[in-house]
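Pasting a structure here, questions to come.
Every protein chain but one is kept in place in this view of the complex.
Just so it is clear, A and B label the chains in written order, and each chain counts residues from 1 on its own.
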Amino acid sequence: MSDDLKIVGLLCNWCCYGGADTAGTARMQYSPNIRIIRVMCSGRINPSMIFKAFQEGADGVFVGGCHIGDCHYDAGNYKWSRRSKIVEDILEEFGIEKERFRHEWISASEGEKFQRTMEEFHKTLTKLGPLELE
Amino acid sequence: MSYVLAKSQNNEILEAGECGGAVTSILKYLLDEGLVDGVLALSPQDDVYDAFPVFVTDSEDLLKTAGSYHCAPTMIGDLVQKYFIDKKVAFTVKPCDMRAVEELITRHKINRDNIYMIGLNCGGTVSPVSGRKMIDLFYEANPDDVVSEEIDKGQFIIELADGSEEAVKIHDLENEGYGRRNNCQRCDVKIPRKANIACGNWGAEDGWTFIEINDEKGQELIDGAKKAGILETKSPSDAAVEGRSKVENIMIKMAKKNQDATYPTVSEMTEWSRCISCYACRDVCPICWCFENCELNKPYFKDEANIPPVPIAFQGVRLSHMSFSCVDCGQCDDVCPMDIPVSLIFDKLQKKYYDRTGYVAGVSDDIKPPLYSPEKTEL
Partner (left out) sequence: MFEIKHTLCPSCSVGCGINVILDGEEIVGTFPYKRHPVNAGKNCLNGRNSIECCESKFEDIDSEKAIADASKEIKSCDSSEVSVICSGYDTIEEVEAIKNFAESNGFNIGFYSDDLKNVDDVASYDELAAAGKVFAIGDLLYENPLIGRRIVHAKQNDAKIYALSKNENAVTFNIADETSTSSVQEFLDKFAGEIDDSSVVVFNYVDEAGDLDKLESLSCKVLPVFSKPNTKGALGIVDPKSSDEMIELFDNTKLLLVFNDDITEDFDYDFGRISKIISFACCENDTTEIADIVVPVKSWLEQDGSFVNAMGDEQNFSSVIESDNLGIVEVIEELNK
(Lines give C-alpha, C1' and ligand atoms only; values in the text may rest on other atoms or scores of the structure.)
Protein backbone atom coordinates (compact mmCIF):
# COMPACT_ATOMS: atom_id res chain seq x y z
CA MET A 1 0.00 0.00 0.00
CA SER A 2 2.20 2.76 -1.16
CA ASP A 3 -0.14 5.49 -2.26
CA ASP A 4 0.11 9.18 -1.40
CA LEU A 5 -3.20 9.59 0.36
CA LYS A 6 -2.77 11.52 3.55
CA ILE A 7 -5.02 10.87 6.49
CA VAL A 8 -4.80 12.98 9.60
CA GLY A 9 -6.09 11.23 12.69
CA LEU A 10 -6.95 13.19 15.80
CA LEU A 11 -7.21 10.60 18.54
CA CYS A 12 -8.27 10.96 22.14
CA ASN A 13 -5.50 9.97 24.52
CA TRP A 14 -7.71 7.85 26.76
CA CYS A 15 -9.43 5.61 24.26
CA CYS A 16 -8.88 5.71 20.55
CA TYR A 17 -5.18 6.41 20.89
CA GLY A 18 -5.06 3.32 23.09
CA GLY A 19 -7.07 1.50 20.44
CA ALA A 20 -4.47 2.36 17.84
CA ASP A 21 -1.81 1.18 20.26
CA THR A 22 -3.61 -2.10 20.81
CA ALA A 23 -3.87 -2.60 17.07
CA GLY A 24 -0.19 -1.84 16.74
CA THR A 25 0.96 -4.14 19.53
CA ALA A 26 -1.14 -6.93 18.13
CA ARG A 27 0.47 -6.30 14.74
CA MET A 28 -2.85 -5.79 13.03
CA GLN A 29 -2.35 -4.53 9.51
CA TYR A 30 -3.89 -1.21 8.56
CA SER A 31 -3.03 1.39 6.00
CA PRO A 32 0.06 3.40 6.91
CA ASN A 33 -1.38 6.60 5.46
CA ILE A 34 -2.61 7.88 8.77
CA ARG A 35 -0.66 10.51 10.69
CA ILE A 36 -1.81 10.37 14.27
CA ILE A 37 -2.11 13.44 16.45
CA ARG A 38 -2.86 12.67 20.07
CA VAL A 39 -5.27 14.99 21.86
CA MET A 40 -6.39 14.76 25.45
CA CYS A 41 -10.07 14.51 24.61
CA SER A 42 -12.23 14.70 21.53
CA GLY A 43 -13.88 17.70 23.20
CA ARG A 44 -10.64 19.55 22.62
CA ILE A 45 -10.97 19.35 18.87
CA ASN A 46 -12.26 22.40 17.08
CA PRO A 47 -13.70 22.38 13.59
CA SER A 48 -10.91 24.71 12.55
CA MET A 49 -8.35 21.96 13.20
CA ILE A 50 -10.15 19.75 10.71
CA PHE A 51 -10.21 22.57 8.18
CA LYS A 52 -6.54 23.32 8.75
CA ALA A 53 -5.72 19.68 8.08
CA PHE A 54 -7.57 19.79 4.77
CA GLN A 55 -5.95 23.07 3.85
CA GLU A 56 -2.51 21.64 4.55
CA GLY A 57 -3.11 18.76 2.22
CA ALA A 58 -4.95 16.02 4.08
CA ASP A 59 -7.17 13.90 1.86
CA GLY A 60 -9.15 12.68 4.82
CA VAL A 61 -9.48 13.52 8.49
CA PHE A 62 -10.38 11.01 11.15
CA VAL A 63 -11.41 11.75 14.71
CA GLY A 64 -11.53 9.08 17.38
CA GLY A 65 -13.02 9.58 20.82
CA CYS A 66 -14.31 7.61 23.80
CA HIS A 67 -17.69 5.96 23.62
CA ILE A 68 -20.55 8.15 24.80
CA GLY A 69 -20.58 7.85 28.57
CA ASP A 70 -16.88 7.03 28.79
CA CYS A 71 -15.32 10.47 28.27
CA HIS A 72 -12.70 11.09 30.95
CA TYR A 73 -13.81 14.69 31.08
CA ASP A 74 -17.45 13.77 31.37
CA ALA A 75 -19.00 15.48 28.36
CA GLY A 76 -16.15 16.18 25.93
CA ASN A 77 -17.36 13.70 23.39
CA TYR A 78 -20.87 15.17 23.45
CA LYS A 79 -19.32 18.49 22.54
CA TRP A 80 -17.33 16.90 19.79
CA SER A 81 -20.32 15.06 18.46
CA ARG A 82 -22.26 18.30 18.11
CA ARG A 83 -19.34 20.04 16.49
CA SER A 84 -18.88 17.22 14.03
CA LYS A 85 -22.31 17.98 12.58
CA ILE A 86 -21.31 21.55 11.94
CA VAL A 87 -18.09 20.35 10.34
CA GLU A 88 -20.09 18.14 7.98
CA ASP A 89 -22.40 20.99 7.08
CA ILE A 90 -19.53 23.33 6.35
CA LEU A 91 -17.41 20.86 4.37
CA GLU A 92 -20.35 20.19 2.12
CA GLU A 93 -20.63 23.87 1.20
CA PHE A 94 -17.02 24.09 0.15
CA GLY A 95 -17.17 21.06 -2.06
CA ILE A 96 -15.32 18.69 0.24
CA GLU A 97 -17.10 15.34 0.21
CA LYS A 98 -18.40 14.56 3.64
CA GLU A 99 -16.96 11.03 3.34
CA ARG A 100 -13.51 12.56 3.69
CA PHE A 101 -14.31 13.33 7.27
CA ARG A 102 -15.08 10.51 9.65
CA HIS A 103 -15.41 10.08 13.36
CA GLU A 104 -15.85 7.02 15.51
CA TRP A 105 -15.97 6.09 19.17
CA ILE A 106 -13.23 3.54 19.78
CA SER A 107 -12.09 2.33 23.19
CA ALA A 108 -8.55 1.38 24.14
CA SER A 109 -9.38 -2.30 23.90
CA GLU A 110 -10.97 -2.05 20.48
CA GLY A 111 -7.80 -2.48 18.45
CA GLU A 112 -9.69 -4.43 15.91
CA LYS A 113 -12.31 -1.74 15.46
CA PHE A 114 -9.52 0.75 14.92
CA GLN A 115 -7.96 -1.45 12.29
CA ARG A 116 -11.28 -2.03 10.54
CA THR A 117 -12.16 1.65 10.60
CA MET A 118 -8.83 2.66 9.13
CA GLU A 119 -9.12 0.10 6.38
CA GLU A 120 -12.61 1.26 5.50
CA PHE A 121 -11.64 4.90 5.59
CA HIS A 122 -8.64 4.25 3.40
CA LYS A 123 -10.81 2.41 0.92
CA THR A 124 -13.29 5.29 0.82
CA LEU A 125 -10.51 7.79 0.22
CA THR A 126 -8.93 5.64 -2.46
CA LYS A 127 -12.24 5.73 -4.26
CA LEU A 128 -12.48 9.51 -3.89
CA GLY A 129 -8.88 10.11 -4.83
CA PRO A 130 -6.72 12.98 -3.65
CA LEU A 131 -8.51 16.11 -2.49
CA GLU A 132 -8.20 19.05 -4.80
CA LEU A 133 -8.93 22.36 -3.16
CA GLU A 134 -9.30 25.16 -5.63
CA MET B 1 -48.14 40.97 24.64
CA SER B 2 -50.56 43.76 23.76
CA TYR B 3 -51.16 46.31 21.00
CA VAL B 4 -51.67 50.05 20.97
CA LEU B 5 -51.86 52.80 18.43
CA ALA B 6 -49.74 55.74 19.50
CA LYS B 7 -49.29 59.31 18.41
CA SER B 8 -47.01 62.09 19.56
CA GLN B 9 -48.51 64.98 21.51
CA ASN B 10 -45.71 67.17 20.23
CA ASN B 11 -46.61 68.73 16.89
CA GLU B 12 -43.09 69.08 15.60
CA ILE B 13 -42.37 65.42 16.29
CA LEU B 14 -45.67 64.35 14.78
CA GLU B 15 -44.78 66.32 11.69
CA ALA B 16 -41.25 64.94 11.42
CA GLY B 17 -42.07 61.37 12.43
CA GLU B 18 -42.65 58.60 9.91
CA CYS B 19 -46.02 57.51 11.29
CA GLY B 20 -47.25 58.91 14.60
CA GLY B 21 -43.83 60.02 15.78
CA ALA B 22 -44.22 57.59 18.66
CA VAL B 23 -40.65 56.36 18.52
CA THR B 24 -39.17 59.85 18.69
CA SER B 25 -41.56 60.76 21.50
CA ILE B 26 -40.56 57.76 23.55
CA LEU B 27 -36.88 58.55 23.01
CA LYS B 28 -37.58 62.09 24.14
CA TYR B 29 -39.33 60.81 27.22
CA LEU B 30 -36.34 58.61 28.09
CA LEU B 31 -33.91 61.51 27.72
CA ASP B 32 -36.02 64.09 29.50
CA GLU B 33 -36.65 61.81 32.46
CA GLY B 34 -32.95 61.00 32.68
CA LEU B 35 -33.64 57.29 32.28
CA VAL B 36 -30.76 56.98 29.80
CA ASP B 37 -27.41 58.66 29.27
CA GLY B 38 -28.22 59.05 25.62
CA VAL B 39 -30.03 57.76 22.59
CA LEU B 40 -28.65 56.20 19.42
CA ALA B 41 -30.81 56.86 16.39
CA LEU B 42 -30.25 57.50 12.70
CA SER B 43 -29.83 60.94 11.28
CA PRO B 44 -29.53 61.83 7.59
CA GLN B 45 -26.28 63.59 6.71
CA ASP B 46 -25.85 64.86 3.16
CA ASP B 47 -29.26 63.52 2.09
CA VAL B 48 -31.84 60.83 2.92
CA TYR B 49 -29.61 58.13 1.45
CA ASP B 50 -26.90 59.03 3.88
CA ALA B 51 -28.18 58.29 7.37
CA PHE B 52 -26.02 56.86 10.11
CA PRO B 53 -26.19 56.50 13.88
CA VAL B 54 -25.82 59.62 15.99
CA PHE B 55 -25.63 59.78 19.77
CA VAL B 56 -28.13 62.24 21.14
CA THR B 57 -28.08 63.47 24.73
CA ASP B 58 -30.32 66.52 24.41
CA SER B 59 -33.89 65.80 23.38
CA GLU B 60 -33.93 69.03 21.35
CA ASP B 61 -31.66 67.24 18.89
CA LEU B 62 -34.03 64.32 18.39
CA LEU B 63 -36.04 66.01 15.63
CA LYS B 64 -33.30 65.44 13.11
CA THR B 65 -33.47 61.71 13.79
CA ALA B 66 -37.21 61.28 13.20
CA GLY B 67 -38.42 59.41 10.14
CA SER B 68 -37.59 56.06 8.53
CA TYR B 69 -34.48 55.75 6.42
CA HIS B 70 -34.96 52.86 4.07
CA CYS B 71 -31.68 53.44 2.27
CA ALA B 72 -29.62 53.23 5.46
CA PRO B 73 -28.72 49.61 6.14
CA THR B 74 -26.80 50.24 9.34
CA MET B 75 -25.97 47.88 12.21
CA ILE B 76 -26.16 48.99 15.81
CA GLY B 77 -25.10 45.84 17.68
CA ASP B 78 -21.35 46.18 17.44
CA LEU B 79 -21.47 49.91 18.17
CA VAL B 80 -23.37 49.35 21.40
CA GLN B 81 -20.99 46.62 22.34
CA LYS B 82 -17.82 48.53 21.61
CA TYR B 83 -18.63 52.06 22.65
CA PHE B 84 -21.56 51.97 25.05
CA ILE B 85 -20.71 49.01 27.20
CA ASP B 86 -21.13 50.79 30.53
CA LYS B 87 -23.65 53.41 29.45
CA LYS B 88 -27.40 53.41 29.74
CA VAL B 89 -28.66 53.82 26.20
CA ALA B 90 -31.82 53.55 24.19
CA PHE B 91 -31.63 52.83 20.50
CA THR B 92 -33.81 51.94 17.56
CA VAL B 93 -33.50 48.47 16.08
CA LYS B 94 -34.60 46.77 12.93
CA PRO B 95 -35.08 43.05 13.48
CA CYS B 96 -31.52 42.29 12.37
CA ASP B 97 -30.14 44.89 14.80
CA MET B 98 -32.22 43.37 17.56
CA ARG B 99 -31.05 39.86 16.74
CA ALA B 100 -27.42 40.93 16.81
CA VAL B 101 -27.93 42.62 20.15
CA GLU B 102 -29.61 39.49 21.51
CA GLU B 103 -26.71 37.33 20.39
CA LEU B 104 -24.28 39.74 22.03
CA ILE B 105 -26.31 39.67 25.23
CA THR B 106 -26.00 35.88 25.38
CA ARG B 107 -22.25 36.35 24.97
CA HIS B 108 -22.23 38.82 27.89
CA LYS B 109 -21.09 41.57 25.58
CA ILE B 110 -24.12 43.75 26.20
CA ASN B 111 -25.98 44.08 29.48
CA ARG B 112 -29.74 43.92 28.99
CA ASP B 113 -30.32 46.05 32.09
CA ASN B 114 -28.48 48.96 30.49
CA ILE B 115 -30.46 49.18 27.28
CA TYR B 116 -33.83 50.03 25.83
CA MET B 117 -34.51 48.55 22.42
CA ILE B 118 -37.13 50.40 20.43
CA GLY B 119 -38.02 48.06 17.60
CA LEU B 120 -39.04 49.00 14.08
CA ASN B 121 -40.79 46.49 11.88
CA CYS B 122 -38.78 46.05 8.75
CA GLY B 123 -39.75 45.17 5.22
CA GLY B 124 -36.19 45.61 4.05
CA THR B 125 -33.49 48.14 3.37
CA VAL B 126 -31.97 49.32 0.11
CA SER B 127 -28.29 50.10 -0.43
CA PRO B 128 -27.98 53.83 -0.99
CA VAL B 129 -25.85 53.83 -4.12
CA SER B 130 -27.85 51.17 -5.93
CA GLY B 131 -31.04 52.72 -4.56
CA ARG B 132 -30.26 56.01 -6.25
CA LYS B 133 -29.47 54.23 -9.46
CA MET B 134 -32.74 52.37 -9.18
CA ILE B 135 -34.72 55.59 -8.79
CA ASP B 136 -32.89 57.04 -11.75
CA LEU B 137 -33.76 54.01 -13.89
CA PHE B 138 -37.25 53.02 -12.83
CA TYR B 139 -38.87 56.26 -11.69
CA GLU B 140 -39.61 59.52 -13.42
CA ALA B 141 -37.77 61.29 -10.66
CA ASN B 142 -34.37 62.66 -9.87
CA PRO B 143 -32.91 60.76 -6.89
CA ASP B 144 -31.91 64.09 -5.38
CA ASP B 145 -35.53 65.21 -5.15
CA VAL B 146 -36.61 62.28 -2.99
CA VAL B 147 -37.45 63.33 0.56
CA SER B 148 -38.60 59.98 1.87
CA GLU B 149 -39.23 56.39 0.84
CA GLU B 150 -41.62 53.76 2.02
CA ILE B 151 -42.31 50.10 1.40
CA ASP B 152 -46.01 49.35 1.33
CA LYS B 153 -48.30 46.82 -0.33
CA GLY B 154 -45.47 45.25 -2.28
CA GLN B 155 -44.35 48.57 -3.69
CA PHE B 156 -41.34 50.77 -3.15
CA ILE B 157 -42.77 54.25 -2.90
CA ILE B 158 -40.83 57.49 -3.11
CA GLU B 159 -42.09 60.84 -1.99
CA LEU B 160 -40.76 63.94 -3.73
CA ALA B 161 -40.12 67.41 -2.41
CA ASP B 162 -43.33 68.69 -4.03
CA GLY B 163 -45.39 66.13 -2.10
CA SER B 164 -46.07 63.84 -5.06
CA GLU B 165 -45.46 60.10 -4.86
CA GLU B 166 -44.31 57.43 -7.27
CA ALA B 167 -44.50 53.69 -6.77
CA VAL B 168 -42.96 50.68 -8.48
CA LYS B 169 -43.60 47.02 -7.63
CA ILE B 170 -40.76 45.66 -5.52
CA HIS B 171 -40.96 42.41 -7.39
CA ASP B 172 -40.17 44.14 -10.68
CA LEU B 173 -37.28 46.06 -9.16
CA GLU B 174 -35.80 42.95 -7.59
CA ASN B 175 -36.10 40.93 -10.76
CA GLU B 176 -33.79 43.47 -12.33
CA GLY B 177 -31.27 43.26 -9.51
CA TYR B 178 -32.41 46.36 -7.64
CA GLY B 179 -34.69 46.87 -4.67
CA ARG B 180 -33.98 45.51 -1.21
CA ARG B 181 -30.60 44.06 -0.37
CA ASN B 182 -30.35 40.34 -1.10
CA ASN B 183 -30.31 39.36 2.56
CA CYS B 184 -33.42 41.47 3.18
CA GLN B 185 -35.19 39.60 0.41
CA ARG B 186 -34.53 36.42 2.43
CA CYS B 187 -35.11 37.93 5.86
CA ASP B 188 -38.02 36.25 7.61
CA VAL B 189 -37.99 38.17 10.88
CA LYS B 190 -40.12 41.19 10.15
CA ILE B 191 -41.28 42.26 13.62
CA PRO B 192 -38.63 42.68 16.33
CA ARG B 193 -40.37 40.91 19.21
CA LYS B 194 -37.33 40.82 21.47
CA ALA B 195 -37.16 44.58 21.54
CA ASN B 196 -39.15 46.20 24.32
CA ILE B 197 -41.65 47.44 21.78
CA ALA B 198 -42.09 46.84 18.05
CA CYS B 199 -43.32 49.86 16.06
CA GLY B 200 -44.61 50.04 12.54
CA ASN B 201 -47.10 51.25 10.03
CA TRP B 202 -48.70 47.86 9.50
CA GLY B 203 -52.16 48.03 11.07
CA ALA B 204 -51.80 51.74 11.81
CA GLU B 205 -54.18 54.51 10.82
CA ASP B 206 -52.72 57.55 9.12
CA GLY B 207 -50.74 59.63 11.58
CA TRP B 208 -50.47 56.83 14.14
CA THR B 209 -47.80 54.28 14.95
CA PHE B 210 -48.87 50.69 15.59
CA ILE B 211 -47.00 49.33 18.60
CA GLU B 212 -46.70 45.77 19.79
CA ILE B 213 -45.64 45.83 23.43
CA ASN B 214 -43.30 42.92 23.96
CA ASP B 215 -42.41 43.05 27.64
CA GLU B 216 -42.85 44.85 30.92
CA LYS B 217 -40.16 47.38 30.15
CA GLY B 218 -42.01 48.15 26.94
CA GLN B 219 -45.25 48.68 28.84
CA GLU B 220 -43.45 51.02 31.23
CA LEU B 221 -42.18 53.03 28.28
CA ILE B 222 -45.66 53.54 26.89
CA ASP B 223 -47.17 54.31 30.30
CA GLY B 224 -44.33 56.67 31.17
CA ALA B 225 -44.46 58.58 27.90
CA LYS B 226 -48.21 58.96 28.27
CA LYS B 227 -47.88 60.17 31.82
CA ALA B 228 -45.26 62.68 30.72
CA GLY B 229 -47.87 64.03 28.31
CA ILE B 230 -45.89 63.35 25.18
CA LEU B 231 -47.77 60.34 23.85
CA GLU B 232 -51.42 59.53 23.36
CA THR B 233 -52.65 56.03 22.66
CA LYS B 234 -55.77 54.16 21.67
CA SER B 235 -56.60 50.55 20.99
CA PRO B 236 -56.33 49.28 17.44
CA SER B 237 -59.38 47.57 15.97
CA ASP B 238 -59.38 43.78 15.70
CA ALA B 239 -59.38 44.15 11.95
CA ALA B 240 -56.21 46.24 12.14
CA VAL B 241 -54.47 43.64 14.29
CA GLU B 242 -55.53 40.94 11.92
CA GLY B 243 -54.55 42.89 8.84
CA ARG B 244 -51.10 43.47 10.28
CA SER B 245 -50.57 39.83 11.01
CA LYS B 246 -51.71 38.98 7.50
CA VAL B 247 -49.11 41.28 5.93
CA GLU B 248 -46.45 39.89 8.21
CA ASN B 249 -47.25 36.38 7.05
CA ILE B 250 -47.22 37.35 3.40
CA MET B 251 -43.81 38.95 3.87
CA ILE B 252 -42.48 35.85 5.61
CA LYS B 253 -43.80 33.64 2.86
CA MET B 254 -42.10 35.81 0.26
CA ALA B 255 -38.84 35.56 2.20
CA LYS B 256 -39.03 31.79 2.40
CA LYS B 257 -39.53 31.61 -1.33
CA ASN B 258 -36.39 33.65 -1.82
CA GLN B 259 -34.52 31.40 0.58
CA ASP B 260 -35.55 28.33 -1.39
CA ALA B 261 -34.38 29.99 -4.56
CA THR B 262 -30.94 31.04 -3.33
CA TYR B 263 -29.63 28.50 -0.80
CA PRO B 264 -29.05 25.62 -3.21
CA THR B 265 -26.57 27.66 -5.20
CA VAL B 266 -24.23 28.25 -2.30
CA SER B 267 -21.99 25.23 -2.78
CA GLU B 268 -21.51 26.24 -6.39
CA MET B 269 -20.30 29.73 -5.53
CA THR B 270 -17.33 30.70 -7.66
CA GLU B 271 -16.97 34.15 -6.13
CA TRP B 272 -14.47 33.09 -3.46
CA SER B 273 -11.72 33.06 -6.07
CA ARG B 274 -11.71 36.84 -6.02
CA CYS B 275 -11.49 37.20 -2.23
CA ILE B 276 -8.59 39.49 -1.36
CA SER B 277 -8.36 38.56 2.35
CA CYS B 278 -9.22 42.04 3.47
CA TYR B 279 -11.19 40.85 6.51
CA ALA B 280 -13.85 43.51 5.98
CA CYS B 281 -16.57 40.87 6.26
CA ARG B 282 -15.25 39.67 9.60
CA ASP B 283 -14.56 43.12 10.96
CA VAL B 284 -18.06 44.37 10.25
CA CYS B 285 -19.85 41.27 11.52
CA PRO B 286 -21.64 42.04 14.79
CA ILE B 287 -21.30 38.42 15.87
CA CYS B 288 -17.56 38.16 15.22
CA TRP B 289 -16.49 40.05 18.30
CA CYS B 290 -13.05 38.63 19.05
CA PHE B 291 -11.10 41.48 17.39
CA GLU B 292 -7.34 41.05 17.87
CA ASN B 293 -7.92 37.63 19.37
CA CYS B 294 -9.56 36.30 16.26
CA GLU B 295 -8.35 32.83 15.41
CA LEU B 296 -7.71 33.98 11.85
CA ASN B 297 -4.98 36.25 13.19
CA LYS B 298 -3.18 33.41 14.96
CA PRO B 299 0.10 32.42 13.40
CA TYR B 300 -1.23 28.98 12.52
CA PHE B 301 -4.11 30.43 10.50
CA LYS B 302 -2.65 33.67 9.28
CA ASP B 303 -2.02 32.91 5.66
CA GLU B 304 -0.59 35.85 3.81
CA ALA B 305 0.84 33.68 1.08
CA ASN B 306 -2.50 32.43 -0.17
CA ILE B 307 -4.59 35.19 -1.66
CA PRO B 308 -7.36 34.36 -2.32
CA PRO B 309 -7.39 32.28 0.83
CA VAL B 310 -8.42 28.65 0.80
CA PRO B 311 -12.13 29.17 1.60
CA ILE B 312 -12.33 26.38 4.14
CA ALA B 313 -9.42 27.85 6.12
CA PHE B 314 -10.88 31.34 6.12
CA GLN B 315 -14.66 31.48 5.91
CA GLY B 316 -14.79 27.86 7.07
CA VAL B 317 -13.20 28.89 10.34
CA ARG B 318 -15.56 31.82 10.76
CA LEU B 319 -18.52 29.64 9.89
CA SER B 320 -17.57 27.11 12.53
CA HIS B 321 -17.26 29.84 15.14
CA MET B 322 -20.45 31.75 14.56
CA SER B 323 -22.62 30.77 11.63
CA PHE B 324 -25.24 29.31 13.99
CA SER B 325 -25.59 32.86 15.33
CA CYS B 326 -25.66 34.65 11.99
CA VAL B 327 -28.52 37.13 12.03
CA ASP B 328 -28.48 37.61 8.26
CA CYS B 329 -27.95 41.34 8.57
CA GLY B 330 -26.05 41.43 5.28
CA GLN B 331 -23.36 43.76 6.58
CA CYS B 332 -20.68 41.40 5.28
CA ASP B 333 -22.09 41.59 1.75
CA ASP B 334 -22.36 45.34 1.97
CA VAL B 335 -18.70 45.88 2.83
CA CYS B 336 -17.06 43.23 0.66
CA PRO B 337 -14.96 45.12 -1.91
CA MET B 338 -15.28 42.15 -4.24
CA ASP B 339 -19.08 41.91 -4.04
CA ILE B 340 -18.95 38.36 -2.73
CA PRO B 341 -22.34 37.40 -1.28
CA VAL B 342 -20.74 36.35 1.99
CA SER B 343 -23.91 36.36 4.08
CA LEU B 344 -25.56 33.78 1.88
CA ILE B 345 -23.40 30.97 3.19
CA PHE B 346 -23.55 32.10 6.82
CA ASP B 347 -27.30 32.44 6.67
CA LYS B 348 -27.66 29.07 4.99
CA LEU B 349 -25.57 27.43 7.71
CA GLN B 350 -27.67 29.10 10.40
CA LYS B 351 -30.76 27.68 8.71
CA LYS B 352 -29.14 24.23 8.68
CA TYR B 353 -28.44 24.67 12.38
CA TYR B 354 -32.07 25.62 12.82
CA ASP B 355 -33.11 22.41 11.08
CA ARG B 356 -31.01 20.46 13.56
CA THR B 357 -31.87 22.36 16.73
CA GLY B 358 -34.81 24.70 16.14
CA TYR B 359 -32.59 27.62 17.12
CA VAL B 360 -33.17 30.92 15.31
CA ALA B 361 -30.29 33.31 15.92
CA GLY B 362 -31.27 36.29 18.03
CA VAL B 363 -34.89 35.18 18.21
CA SER B 364 -35.16 31.86 20.09
CA ASP B 365 -35.54 31.98 23.85
CA ASP B 366 -34.35 28.52 24.65
CA ILE B 367 -30.68 28.44 23.86
CA LYS B 368 -30.10 25.01 22.37
CA PRO B 369 -26.80 23.40 23.35
CA PRO B 370 -24.34 25.55 21.50
CA LEU B 371 -21.10 24.08 20.35
CA TYR B 372 -19.17 24.62 23.52
CA SER B 373 -21.64 23.94 26.33
CA PRO B 374 -21.17 20.87 28.56
CA GLU B 375 -24.74 19.74 27.84
CA LYS B 376 -25.05 16.00 27.34
CA THR B 377 -26.99 15.95 24.12
CA GLU B 378 -26.15 15.09 20.58
CA LEU B 379 -27.61 16.72 17.52
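One rule holds for everything that comes next: a contact is a pair of C-beta atoms (placed from the backbone, for glycine too) under 8 Å apart; a residue touches a chain by one contact, two chains touch by 3 or more.
Source: prediction; values computed, not measured.
Visitor: The chain left out here touches which displayed chains?
Guide: Within the full complex, the chain left out of view touches B.
Visitor: Looking at the whole complex, which of B:A16, B:L35 or B:V54 touches the chain that is not displayed?
Guide: Answering carefully, the residue with contact to the hidden chain is B:V54.
Visitor: For the chain left off this view, which of B:P128, B:P311 or B:G362 is in contact with it?
Guide: Missing-chain contact among the listed residues: B:P128.
Visitor: Which listed residue (B:Y3, B:Y263 or B:Y279) would be found touching the missing chain in the intact complex?
Guide: Residue touching the chain left out of view: B:Y279.
Visitor: Spell out, residue by residue, where the missing chain touches chain B.
Guide: 40, 45-47, 49-50, 52-55, 57, 71-73, 79, 82-84, 127-130, 273-280, 283-284, 307-308, 331, 334-339
Criterion: only the chains that are shown with their structure count from here on.
Visitor: For the complex, which residues does chain A have touching chain B?
Guide: Spelled out, the residues of chain A in touch with chain B are 46-48, 51-52, 54-55, 68, 74-75, 78-79, 81-83, 85-87, 89-96, 133-134.
Visitor: Could you list, by residue number, the parts of chain B that touch chain A in their complex?
Guide: It is residues 266-267, 272-273, 295, 300-301, 310-313, 316-317, 319-321, 323-324, 345, 348-349, 352-353, 356, 369, 371-379 of chain B that touch chain A.
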